[in-house]
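This structure is in structure tokens; I'll ask about it shortly.
One protein chain is absent from this view; the other protein chains keep their places.
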Amino acid sequence: MKYYLRSSHDRWEVEIQERADGEYRVVETGGEHEAHFADVDRQGQYLLRLGSRTYAVSIDEHDATHLMVTIAGESFQLRAFDERERAARKVAGGGRPRTEVVRASMPGVVVELRCAPGDNLAPGQAALVLEAMKMQNEIAATHGGVVREILIEAGQAVAAGQPLLRLDVPPADESPAG
Amino acid sequence: MKYYLRSSHDRWEVEIQERADGEYRVVETGGEHEAHFADVDRQGQYLLRLGSRTYAVSIDEHDATHLMVTIAGESFQLRAFDERERAARKVAGGGRPRTEVVRASMPGVVVELRCAPGDNLAPGQAALVLEAMKMQNEIAATHGGVVREILIEAGQAVAAGQPLLRLDVPPADESPAG
Amino acid sequence: MSAPFQKLLIANRGEIAVRIQRTCRELGIATVAVHSSADRHALHVRLADEAYEIGGPAPADSYLRGERILDVARRSGAEAIHPGFGFLAENPAFARAVEESGLVFVGPPAHAMEVMGDKIASRRAMQAAGVPVVPGGTAPVADAAAAAITAAEFGYPVMLKASAGGGGKGMRVVHAAREMDAAFRTGSGEAESAFGDGRMYVEKYLAEPHHIEVQVLADAHGRTMHLGERECSIQRRHQKLIEECPSPTITDAQRQEVGEVAVRAAAAVGYRSAGTVEFLYSQGAFYFLEMNTRIQVEHPVTEEVYGVDLIEWMLRIAAGEELDLPEGMKPRGHAIEVRLNAEDPENNFMPVTGTLRNLRLPGGPGIRIDAAIYSGMEVTPHYDSMLGKLVARGRDRDQARRRLERALAELHLGGVTTSAGLALELLRSDEFVRGEYDTGLLERFRSADAGAAGSALERVAAIAAALHRHHAGKRRGLAALAADPRRSPWAEAGRQAGMRGNGGPRE
Partner (left out) sequence: MSAPFQKLLIANRGEIAVRIQRTCRELGIATVAVHSSADRHALHVRLADEAYEIGGPAPADSYLRGERILDVARRSGAEAIHPGFGFLAENPAFARAVEESGLVFVGPPAHAMEVMGDKIASRRAMQAAGVPVVPGGTAPVADAAAAAITAAEFGYPVMLKASAGGGGKGMRVVHAAREMDAAFRTGSGEAESAFGDGRMYVEKYLAEPHHIEVQVLADAHGRTMHLGERECSIQRRHQKLIEECPSPTITDAQRQEVGEVAVRAAAAVGYRSAGTVEFLYSQGAFYFLEMNTRIQVEHPVTEEVYGVDLIEWMLRIAAGEELDLPEGMKPRGHAIEVRLNAEDPENNFMPVTGTLRNLRLPGGPGIRIDAAIYSGMEVTPHYDSMLGKLVARGRDRDQARRRLERALAELHLGGVTTSAGLALELLRSDEFVRGEYDTGLLERFRSADAGAAGSALERVAAIAAALHRHHAGKRRGLAALAADPRRSPWAEAGRQAGMRGNGGPRE
């Protein structure tokens, strides 16, 4: 089986052949490894051995393809696809969306709007200010683009995940993170 | 619902009326309480509130009726029966068995036999010596009685739980621990 | 050793409530917890002797309701109330109400709180006591235009601050006149929302200063002393992330000097209890910034290095005991603390919510964990994002830093994004290793570095992710052969009961 991994700035292809329960042969750009991989506590702690190197790995699943992998205190946000999922994504036109919906990352109150329909927001540029946990938090667009629609008003309370605005994302080369 | 609890030296009857999810009225010899009881982590940690007193309770189940309850570092081995189970036990003739099977509490090697068929062992008296974890451990009968049968030989390796000898327990008043 | 009180109410939650409970249990003091409906199963409730629910999840409905808390104190027979930090800790009206109820407030006198709680009043009091302050206005400015006029006097950059402020709320750096409008609006709005007081004032902005604060203790018998300083220059959004004791920046003579200034500052307002005098240190000079009239988040680094229990001293002082620590205590070894916040450093430190799981906590020599977390705990938007603190001590700064680095590598908190990974990177940065950093470190570090990018471990993480997908896919494949397609909550409960109960009654 082959898997396709992406971080915000890099990508890997990893081929896995299962030799025995928990024993694998792993082939990736960096080389081939005899690997052992085991779920040690059913809570998210894993042992990974590559050759003789060992790693205490913590894995937290956001969903099946979004994983946070932590090794020795360093955390990596990764997306992981199998061949079927990758094919499905290709058909859907690659990773970069044509529109971006900016959502509330947590419940709060919109205390300031910093854009209007038609404004062009750069990637990472603050679109509005959300007050939550007693802090004023700037909410930014990830891809940026032209503001098509603003879905809330200043002063409005919003729930976590609630859509706040919709942008038209300009076409570009496929970004590594999809 | 009424429950019957026993430790090695005491017994309690506890009646539980459910008021709302997690909220109970508890009636026992020591009085009546408004109680809140909640499983906080699905791993064995519970909150118990009796009136305004709160307790961080750890519960480990050996099986449905054998519980180890730990509060503030003090552990209590308890047996807990509901009404149906208690009735079944009464029919079965009370807690005290007519025969006792002494078992190996862990894997090891029998290095010495200290009794022979026909011997009368007192409760707690060592019947044999089992070597395990590099220690010589005396294995004793709980209830004691006359040795009817010895099921192993000195020098033999035994598995955890393996029956070692069988005793005829003399009749007696029902002991609190059953 | 006798207990200063028989029963104490702790008007707080989370790790500071548990921290106070620990000292109480050690001293034989029974504890009364109060909690919101969201905290019904929290660790501070479970570890208390008694607990009372006082309202809904929002702080205004529970932890800020002084009247209800006083009522619980009376009903439960508590003799004293410890407010922890945040919530009612620096509210003079609450402190007065406690004392007027005939109970003991474990903290400073209300008057000291009032003076120090007002930026402008405290600046005036300090100037009168001969304590150096940051150059700046001493009165609130009416609006952005007035602020711009004052700013022009000192020259940009200036710092806009909330008159009622603390914890960085409402604070804004303004680099030029054209930024003043937006900064005043959001800063004042934040202050209004946090303190119910949107007044702002202007101070000279010291470029990349050090944040150095002095721990003081004062008893009711006229003795005020200090327990050295803490360096807290690593901040994000004007909130501290890493703190250490002693400061790697100042000399023994400067420690003595700033300690004496802090004692003078505390004595000037008739201080009693534990408190912290914060200074900016820039080009060899200390400037009074504010006094925090409470126990502080980062108090453990002082405890580790001076061998004292500050919570115990707060309780003893509140009970009228004399502060009998020796004069001129010296720091012994070094301690560094990292705050573990549920927040996303990649997203401007936005607080995040979630359910804690997959916890792996470090141990071994020199490691202290102050937290109130457990697997299954909900991190909600109602409260501060700090989950706990990881503290390392060592014979010297190098050992403390290496131990903390080692412990962060062992630590894992799953279910939420935290600041732990960033803290580890900071500890490894050249500036931190050399002990030559100031409040600009975090920003410089982040603009120079794209986080863990380029780490040799990333490739290993990718392999682990692939193996995890493979593993999970295999489990799902097996499951498809046998599993029940229904996924109702009842069926779920049944499965769990079956797994835990070992299949039902058995004898």
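When the chains are written out, they are named A, B and C in that same order, and each has its own residue count from 1.
As a working rule, a residue touches a chain if its C-beta (ideal position, glycine included) is under 8 Å from a C-beta of that chain, and two chains touch if they have at least 3 such contacts.
Since this is a predicted model, take the numbers as computed values, not measurements.
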Sole touch to the unshown chain from C:347, C:399 or C:455: residue C:399
Omitted-chain contact residue, chosen from B:75, B:99 or B:120: B:75
Taking the full complex into account, find the residue in A:1, A:27 or A:64 that is in contact with the omitted chain. A:64
Residue ranges of chain C at the interface with the undisplayed chain: 1, 18-19, 22-23, 25-27, 47, 300, 303, 307-309, 332-333, 360-361, 363-371, 374, 395, 398-399, 402-403, 405-406, 409-410, 472, 475-476, 478-484, 486-488, 490-501, 503-504
Interface with the undisplayed chain - residues on chain A: 36, 38, 40-43, 45, 47, 49, 52-56, 61, 63-65, 82, 85, 88-89
Since one chain has been left out of the picture, which residues of chain B touch it in the full complex? 1, 3, 5, 7-10, 12, 14, 16, 18, 24, 26, 28, 30, 33, 35, 37, 39, 43-46, 48, 50, 55-60, 64, 67-76, 78, 80, 82, 105-108, 111-112, 129, 131-138, 140, 160
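Following the convention adopted for this analysis, only the chains that are shown with their structure count from here on.
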Per Cα centroids, the chain farthest from chain A: B
Where the CA atoms of chain A average out and where those of chain C average out, how many Å apart are those spots? 30
Could you put a whole-Å number on the gap between the CA centroids of chain A and chain B? 51
If you average the CA atoms of chain B and of chain C, how far apart do the two points sit, in angstrom? 46
Residue numbers in chain A touching two or more further chains are none
Overlap residues in chain C, where contacts from two or more other chains coincide: 375
